[in-house]
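Every protein chain of the complex appears in place save one, which is left out.
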Amino acid sequence: MDDKDYRIRTDLALEARESFPDDDVEIKGVTLDEDFDEENNIRITTVVIKDEAGAKAMQKPMGTYITIEAPDMKDSSEDYNKPVSEHVEKVLKKLAGNLLGGEVLVVGLGNREVTPDALGPYVVDNLFVTRHLIREFGSEFKEKNKLGNVSAISPGVMAQTGMETLEIIKGIIKETDPKLIIVIDALASRSVRRLNTTIQLTDAGISPGSGVGNNRKALNEETLGVKVIAIGVPTVVDAGTIVADTLTKYMEENGFGEEDIFKFISEVNGTQVYNMFVTPKNIDELVKQISYTISEALNSCFSGSVFA
Amino acid sequence: MDDKDYRIRTDLALEARESFPDDDVEIKGVTLDEDFDEENNIRITTVVIKDEAGAKAMQKPMGTYITIEAPDMKDSSEDYNKPVSEHVEKVLKKLAGNLLGGEVLVVGLGNREVTPDALGPYVVDNLFVTRHLIREFGSEFKEKNKLGNVSAISPGVMAQTGMETLEIIKGIIKETDPKLIIVIDALASRSVRRLNTTIQLTDAGISPGSGVGNNRKALNEETLGVKVIAIGVPTVVDAGTIVADTLTKYMEENGFGEEDIFKFISEVNGTQVYNMFVTPKNIDELVKQISYTISEALNSCFSGSVFA
Amino acid sequence: MDDKDYRIRTDLALEARESFPDDDVEIKGVTLDEDFDEENNIRITTVVIKDEAGAKAMQKPMGTYITIEAPDMKDSSEDYNKPVSEHVEKVLKKLAGNLLGGEVLVVGLGNREVTPDALGPYVVDNLFVTRHLIREFGSEFKEKNKLGNVSAISPGVMAQTGMETLEIIKGIIKETDPKLIIVIDALASRSVRRLNTTIQLTDAGISPGSGVGNNRKALNEETLGVKVIAIGVPTVVDAGTIVADTLTKYMEENGFGEEDIFKFISEVNGTQVYNMFVTPKNIDELVKQISYTISEALNSCFSGSVFA
Partner (left out) sequence: MDDKDYRIRTDLALEARESFPDDDVEIKGVTLDEDFDEENNIRITTVVIKDEAGAKAMQKPMGTYITIEAPDMKDSSEDYNKPVSEHVEKVLKKLAGNLLGGEVLVVGLGNREVTPDALGPYVVDNLFVTRHLIREFGSEFKEKNKLGNVSAISPGVMAQTGMETLEIIKGIIKETDPKLIIVIDALASRSVRRLNTTIQLTDAGISPGSGVGNNRKALNEETLGVKVIAIGVPTVVDAGTIVADTLTKYMEENGFGEEDIFKFISEVNGTQVYNMFVTPKNIDELVKQISYTISEALNSCFSGSVFA
């Protein structure tokens, strides 16, 4: 851990990228592209971590990270779900391609009993699950009804199961042999502003519990042997991060040096804010809404009609 | 299916046994023992199906089925939980022996969203899960704190996951290697009187969904490769059964012959009561209470103190 | 109670009307009109009970009962919600008129913990509640955003609160002074076929708990002093009813006289099926879907745009 580490405590590649002081400087092994949907005020940013050097600099595994930022989602009506959902669908098709038409296992990570961590289970609740129907009625039935082949599970968190999510999902994959895994999880952002307005999709996998709990063994193509797309929404900020960021800003403005700042931040991280998270007071409505947006995108992706 | 079949539509071996007209006649391959706890008005009945002939007659797999009937449970206070819980614990130890001190996976079958089917998930919610703690802190920690080694999962039903429960559990077993599986499920009884007052424990395994949904592939030692104890509580009566039983009784009393009765029952079974179940109006309280009784028994079983 | 009474155990005026043996005979004080939406296979039946004679014959209070029957709702996709929702909205406007634009209190009756009884609470969960916003930001805000003035509560059932729903709602009305009460409740039907495919709207009020529990004091214009519209969906059949109906049919077909039938039904009603209900195994999905249909209709009704 070097002295820049305190800057990067986020599950969003976008924020990791932003943490570099000079925005314009190119980071080796990392590319950044932006797209903007003016009509709906939605920004799509693609960060690609191309090699080990980039992975080290960003402290994230190699892969493509696409972030959909929709700041109006927080206050908006149901109608706004539609354009956001369509962007999610588009990105998903870009990352997964034809695999969406085959056997897909959707995994809703997180603890249903802790509101900001319930995103994954809520998405799974609204999925149109079909694998058992196709097994019962055959592939003709699948084609006639333009169905995907979808199975899904919300395994719970390790404090509830006593098992690593990796163990559970690996076992299920062995028995059911899906060709694509889509993992949904609540993430930690560094910025209050991004909470519940941002959706990150990546083919780089995910570490269960990084949003609200401790890091667990990663779910990715390497550990699971199947392509993995992770969809994440920041619903919390780590309490230590919010304190550290506010302080850093203050100290920088008041002329403290980097060494002083780092020393202080280290102290803060040792205190009682450890294992605490920050979340908005109306998190119940926000999580319900955004999980609906994502499940609509998935249901639409899986409907066979989209695969020529 | 022979013409006696309509008599036996129950998940309880006890009721299957009772369905034979002459109570005293010995059924080949089936033994029956009764025990009575007078103080608490709790009856313990042990049915052993010893061979294939018994299995065929009873339409249940071979094995030991122990039923705890506690009729006072329905109206009683919290205090009554204790003696019932202690009987469950005693029977569990009889069936599972030393395996309770080793690695145990508890599976809560059923659909959390349908009240009478939520028994399994509710039991799992109240379990003291420890496998991850022992993996983190070592076996010394386990012994010092007299802990069991418990993992648990409520996988949901096939309409939610698209997967057979058997597939999910088989996969998890491969990855986590437990030495005993305890499966909890809501059952269908034939009798309204037994609902939520009866607990059946068996080493013969279980067919998920036989209580409220369709039969699924069985979970048992043969399919899972590990010893399986199933704990079930009847929380519903099949709607067809209740109609058929009331009618049969009426027709018998009014002198109809067996042929007439069978013909009529067959007609009833083809009607719209199919896929309907009967359950009491206060099923929420009853399921909450009995799931607590069972989880207390399990938590007590797993606490290392009981293993000399 | 006369000897025809066993025929009428239903919360649906439509079924009460059907229970009269001769369909064509006019019942004094009761009118019946039918309308049919062929495109969507939706039947709208209006029963008006005009006077005390009609009320006595029908065993329902005087008033207008409009029933929307949408048999395809059971198996259908989300798209089917829309036409059903639009019919609900149309009927609601017909019964409530301009009152929908004023202060409205929506009451979700029923027990959230018992799946078929959770309809009312689920509808309230999805309502767009605005009364507090209008009180904070003023009537200009209301008009600019074309909002209704909506408050809502799911008070729970008497076993949870120890209070009559009538007491709770009366008290709230005194303090908040709404001009219209809309009450949502799960009902008991007599017919399995109508479960979760039928919506009844009436200005005659409702008796909480008649669907799943015992009758409680009625909520209607007389007891509350405010106009009351009740929206009900049959989600259960009384277990006694299903047994009685099947038996009656059988006995009639086999030449039994009315006296015999009545005698037998009376006996059945004294048995253990009392306080039991019958409901489909996938009741969780059905209740979720139909509650969404109703909340969409309400949200659309309340949006000011519809009031010229």
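Each chain gets a letter, A, B and C, in the order it is written, and its residues are counted from 1.
Just so we're on the same page, a residue touches a chain if its C-beta (ideal position, glycine included) is under 8 Å from a C-beta of that chain, and two chains touch if they have at least 3 such contacts.
Treat the numbers as computed from the prediction; the structure is a model and nothing was measured.
Student: Which shown chains does the chain we cannot see touch?
Tutor: A, C
Student: Touching the left-out chain: which of C:Lys50, C:Lys74, C:Lys170 or C:Lys288?
Tutor: Of the listed residues, the one touching the omitted chain is C:Lys170.
Student: I'm checking contacts with the chain that's been left out. Which of C:Ser139, C:Gln160 or C:Asn254 qualifies?
Tutor: C:Gln160
Student: Given the contact definition stated above, which residue among C:His132, C:Lys146 or C:Lys263 touches the chain not shown here?
Tutor: C:His132
Student: Check the options A:Glu52, A:Glu113, A:Glu143 or A:Asp177 and report the residue that touches the missing chain.
Tutor: If we include the chain that is not displayed, A:Glu113 is the one touching it.
Student: State which residues belonging to subunit C touch the missing partner chain.
Tutor: 124, 129-133, 150-156, 158-164, 167-168, 170-176
Student: Considering the whole complex, not just the chains shown, which residues of subunit A touch the missing one?
Tutor: Considering the whole complex, subunit A reaches the absent chain at 111, 113-115, 159, 192-193, 212-213, 237, 239, 242-243, 246-247, 250, 264, 268, 271-273, 275-285.
FYI, only the chains that are shown with their structure count from here on.
Student: Counting in whole Å, what is the centre-to-centre distance of subunit B and subunit C, each centre being its mean C-alpha position?
Tutor: Chain centres of subunit B and subunit C, defined by C-alpha means, are spaced 36 Å apart.
Student: Between subunit A and subunit B, what distance separates the C-alpha centroids? Give it in angstrom.
Tutor: 40
Student: Among all residues of subunit C, which ones touch two or more of the remaining chains?
Tutor: none
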